[in-house]
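All protein chains but one are shown at their positions in the complex.
The first chain written gets the first letter, and so on, giving A and B; residue counts start at 1 in each chain.
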Amino acid sequence: MLMQSSAIFSTKPAWAPTPRGVKSLYGTSSDDSNSMAATVPGPKWAQKTITLPPHHRGCHLVTSQILNQIRPDLSEFKCGLAHLFLQHTSASLTINENYDSDVRDDTETFLNKIVPEGRSAPWKHTLEGPDDMPAHIKSSMFGCALTIPITDGQLNMGTWQGIWLCEHRNAPTARRVVVTLNGIGI
Amino acid sequence: MLMQSSAIFSTKPAWAPTPRGVKSLYGTSSDDSNSMAATVPGPKWAQKTITLPPHHRGCHLVTSQILNQIRPDLSEFKCGLAHLFLQHTSASLTINENYDSDVRDDTETFLNKIVPEGRSAPWKHTLEGPDDMPAHIKSSMFGCALTIPITDGQLNMGTWQGIWLCEHRNAPTARRVVVTLNGIGI
Partner (left out) sequence: MLMQSSAIFSTKPAWAPTPRGVKSLYGTSSDDSNSMAATVPGPKWAQKTITLPPHHRGCHLVTSQILNQIRPDLSEFKCGLAHLFLQHTSASLTINENYDSDVRDDTETFLNKIVPEGRSAPWKHTLEGPDDMPAHIKSSMFGCALTIPITDGQLNMGTWQGIWLCEHRNAPTARRVVVTLNGIGI
């Protein structure tokens, strides 16, 4: 959370000899937070908007892209929850297999099979192109948000789980994700 | 959270000259919370059950209906998460396009197309009417809960995002939503 738009909220209790109030850190260096958190772990919040670069239509494994932008903050949580919120209505976030890219291709095949597009589709909303209304439907099918447990500074996913960005539009565009971390500091 | 069933939990730290414990507020005036929170922002919880009035079968934009019932509480959070939990199994909550009502109509068309209903449907569970089993399936497809980031007292959704209530039953009925707000006070 070292970007301008980021904020770290670390709640630190009073201790002797001088009682102190909760201290909120807005975009301060995390070094200070680290050093203090080691002594007095308390409730902590961090929030940051990250950007995923444009991806072509289909399902993409983006675990590393996301971790690379939040790892320093994530590492400060002993236990908590990471919430990822995609601010768009024509793409989605889901958790699925992280190894074989065929699984992602097959999932895209499924989505296209189940949601009609083009001449055969019954949609009224067509002004933004034939891929737009199907994109909205797919977005609600898979959802735009994920909540993942944090344990010992890491996302506590299963061995084969990864975070997918599913881009449902034909034209690749950058996608914004609001990341909110909440938990107990290390 | 000024209704009888509401509760605000605001954790306030000790400060000079008298150290104080965490203070829990149950249905108290939020004025007190506001004034103190400005000085000593700390972890805060608020929980309230709101009711959405009956909606006819289909997808409905309910962002304003929800905000009107939680805005005073929401405005007290600098950073956090808002959790909305629909206490029903034949309707759903989803986030999708907030502008063109055709998108909502087309989504209802899709749901009806994908989940068979009536004579052609293979369902065993038919005692509650032909629309009941399809409603349960649609409820799990879109889900009954949303988690949305809070930033500076507002839901931090994308420009085109809104909250939809999807009513899957033919008979409109009021729907309960448990709203839980959690974060750092302003």
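In this text, a contact is a pair of C-beta atoms (placed from the backbone, for glycine too) under 8 Å apart; a residue touches a chain by one contact, two chains touch by 3 or more.
If you're wondering where the values come from, they're calculated on a predicted model, not measured in any experiment.
Residue in contact with the omitted chain (choice from A:68, A:109, A:126 or A:170): A:109. From the set B:47, B:75, B:112 or B:154, the residue in touch with the chain omitted from the display is B:47, counting the whole complex. Touch with the chain that is not drawn comes from one residue among A:80, A:116 or A:134, which is A:80. Touching the omitted chain from chain B are residues 7, 9, 11, 13-14, 18-22, 24, 43, 45, 47, 83, 85-89, 114-115, 122-125, 133, 136-137, 139-141, 143-145, 147, 176, 178, 180, 182. Although one chain is not displayed, its contacts with chain A can still be listed: residues 11-16, 19, 39-43, 78-81, 94-97, 100, 102-103, 105-107, 109-110, 113-114, 141-143, 146-149, 151, 156-161, 164, 182-184.
What we mean here is this: only the chains that are shown with their structure count from here on.
The distance from the centre of chain A to the centre of chain B, with each centre set as the mean of the Cα atoms, comes to 20 Å.
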